[in-house]
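Heads up, one of the protein chains got dropped from this complex, but the rest are sitting where they should.
Order of writing sets the labels: A, B and C. Residues in every chain begin at 1.
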Amino acid sequence: MSRSAAPTLVGLLSGPDCPGIVAKISGWIYGRGGNIIHADQHRDHEEEVFFQRLEWSPPVGDSAAEGVAFAEFARSLGMRTVVGRSDERPRVGLMVSKFDHCFHDLILRWKAGELRGDVACVVSNHENLRAEAEHYGLPYEHIPVDGDSASTAEESQLEVFHRHGVSLVVMARYMRILSAGFLEKLGCPVINIHHSFLPAFAGGRPHHQAHARGVKLIGATAHYATEILDDGPIIHQDVTRVTHRHGVADLVRKGRDLEKLVLSQAVAWHLENRILVYGRKTVVFD
Amino acid sequence: MSRSAAPTLVGLLSGPDCPGIVAKISGWIYGRGGNIIHADQHRDHEEEVFFQRLEWSPPVGDSAAEGVAFAEFARSLGMRTVVGRSDERPRVGLMVSKFDHCFHDLILRWKAGELRGDVACVVSNHENLRAEAEHYGLPYEHIPVDGDSASTAEESQLEVFHRHGVSLVVMARYMRILSAGFLEKLGCPVINIHHSFLPAFAGGRPHHQAHARGVKLIGATAHYATEILDDGPIIHQDVTRVTHRHGVADLVRKGRDLEKLVLSQAVAWHLENRILVYGRKTVVFD
Amino acid sequence: MSRSAAPTLVGLLSGPDCPGIVAKISGWIYGRGGNIIHADQHRDHEEEVFFQRLEWSPPVGDSAAEGVAFAEFARSLGMRTVVGRSDERPRVGLMVSKFDHCFHDLILRWKAGELRGDVACVVSNHENLRAEAEHYGLPYEHIPVDGDSASTAEESQLEVFHRHGVSLVVMARYMRILSAGFLEKLGCPVINIHHSFLPAFAGGRPHHQAHARGVKLIGATAHYATEILDDGPIIHQDVTRVTHRHGVADLVRKGRDLEKLVLSQAVAWHLENRILVYGRKTVVFD
Partner (left out) sequence: MSRSAAPTLVGLLSGPDCPGIVAKISGWIYGRGGNIIHADQHRDHEEEVFFQRLEWSPPVGDSAAEGVAFAEFARSLGMRTVVGRSDERPRVGLMVSKFDHCFHDLILRWKAGELRGDVACVVSNHENLRAEAEHYGLPYEHIPVDGDSASTAEESQLEVFHRHGVSLVVMARYMRILSAGFLEKLGCPVINIHHSFLPAFAGGRPHHQAHARGVKLIGATAHYATEILDDGPIIHQDVTRVTHRHGVADLVRKGRDLEKLVLSQAVAWHLENRILVYGRKTVVFD
């Protein structure tokens, strides 16, 4: 995944399949003086839907305008389109509770240059990670949530994310459900990490459920959050082996490594415009 | 797992934990002139149960009698006990339907010397694997099963397995449920392979279920069959990665390799007396 | 990897990268009335080489002629080109010694429809798999090899493969080195499976080497054979975990599963025209 230094555009397209679509799209880019760097495509033969991810160097000039022109062209072919620019860095809001492993992991990866975006702020229903967040130079907003205040809390969360201009929210082991209203008003995707191999062990205390069932592998699943708990489109999953020797505490500890790897990979893919959501599924051009 | 050529005994023990239990058991063996080759143990600290697998060289003489004496001794400590002998080869009955991948895989592993037991007979609700079974030198019993004849078929199956003296039945992608009565009359364990990562996608057409949910890993699970479908104690599980590019037919094809590896490993462990069933779970001393 | 039933063409291209190459190639196909089903591409930015795998439905008519026309067009762009047709089934020659696990595995996969080609003949320096090969309906040629007869044996092997019209030879644990002259006269690729994670433990007795070094993973590597032992372009590799408990015999046994999976995957990819050789490396469009 070598990268050229010059600004590039990335288009994510989906829509009804039709003959010549690859030629039309690549021909449009070539005709404008652009050069395709990567192209990946997929057809769902059952649904007759075409998916494509294109990364290209636009002609010298206004890359933002070229992106807009491409989106218009793609729409004329009946395609849904998202266009990202390599010279833009999306802003990301983190939601955390008391667990800190995904929090540290994402921030250290960001600081190591692994993410094509910037962590903008941290929202928590607890105070306990304030000093760590501020050490990393990040604003920290403590918004307590209890039964009565849930909707008030959501208003405060929305205000923070909108003020920081985030275009992605990551629930880094934030242990509360977001309402349909929140997701709608937020206006950008939310990625969540669930500490099981979904659809096994959805809901609360999945490691306890897994231990009780005696499974030999435990998993973690990164998915886009929807209003239905642990039901949104799956982005990435991984598992690790456990044995009868592992108690629930061991599952929790082993799960942490899975959660870090799975969530950070999902966030990286999202920020690189590699994911198309498609009904209850995803197409991931990795 | 190097093996000595002389006959050895393997004891599987489980029961209430108590101080000195390791010393008492190893002392008994040493006192009789035996020598422990492998010993593995586990404690369930929640339930206060002790589990042990012991492999030892008994003193020169009647190894069967020594096994009986050991079982009596272990019972005197309150332990449930199974004792196997390396100079015994358990006989295994296979149940198959039309799928042949697990059938060939198990038989080729048996012929390659990977299993500490012998395949004794093949029972199928179809005729299609008769020539293959007979090429391998195995008796093949075609016992058709339809709605009305299910209980008659079970009687015939029981007769075959009892006649061949099997002490393990393996459902090598046999696609029918066995009744509680059958399992009871059979009087020996039954290992089944389910083509999903249980408890996700129990029941029929798991690859279709997995495809519809958009999971990124598919699995296979070997478990002891109980009267409840896909609910018995899990012995072994594994998964493999799939992407949006894989249709149901690809999941089926990729699943075959998983099923072969997971089922054959579970059967090998069982025949080596490595598995203790424990409520709805297993302890596997691998 | 859903497949359409109509005949398709697959082109593998490599050559100097230049602007508009994707547009030119897709435009050519569209202009002739073809429809691209899959397209995958890669750029080596260090070497400035462009690689592409294209699968498309040609216009109704002579698909062979269309393939020839495409190859000519691609050459006019400076591309090296191989074109395969889905209605052709390449013929494969197997070379075996005494080990039979890869032999059975490949043939059973072929019979299960997993390979886009046909096993045509089996050549061995031993007699021991004749009955098995003939049971599978395959001609078996026993060509003994000893120090003095190596070049005579190679002449006989070449005669067999040419007579059977093979366009791929698979060394399914054939334990002898092929000479440069043999490879040249054969005129088609040879895939070999080495039972280690190359470049670690090239040469003889790799499991003994691995055991002596105390590694914690053992591997298998499928590669194209060249005149230099275990040095050809790597197609596929995998590993499995071992511990201090595993002796050399266990490594051999565990290695067999790796060898089967890695070799059969490499052969399947080759037969689907997914592999481009490129210096000492491969590009695998999986």
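Throughout what follows, a residue touches a chain if its C-beta (ideal position, glycine included) is under 8 Å from a C-beta of that chain, and two chains touch if they have at least 3 such contacts.
Just so it is clear, the model here is predicted, and its values are computed rather than measured.
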* Which of C:Arg163, C:Arg176 or C:Lys281 sits in contact with the chain that's absent? -> C:Lys281
* Looking at A:Ala6, A:Leu108, A:Ala180 or A:Ile228, which residue reaches the missing chain? -> A:Leu108
* Structure fact -> In the full complex, chain A touches the hidden chain through residues 1-2, 100-101, 104, 108, 112, 114, 135, 245-247, 249-250, 253, 256-257, 261
* To do: Go through chain C and note every residue touching the omitted chain.
  => 42, 44-46, 51, 197-201, 212-217, 219, 233-239, 243-245, 247, 278, 280-284
* Structure fact -> Hidden partner sits against chain B at residues 2, 4, 19-20, 22-24, 26-27, 29-31, 35-41, 43, 45-46
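By definition in this document, only the chains that are shown with their structure count from here on.
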* Could you check if the interface between copies chain A and chain C is built from the same residues on both sides, meaning over half shared, or from different ones? => same
* Chain separated most widely from chain B, comparing mean CA positions -> A
* Whole-Å separation of chain centres (CA-atom averages), chain A against chain B -> 42
* **Mean-CA-position distance for chain C and chain A (Å)** => 37
* To do: Mark out which residues of chain A touch at least two other chains, giving numbers and ranges.
  => 45-46
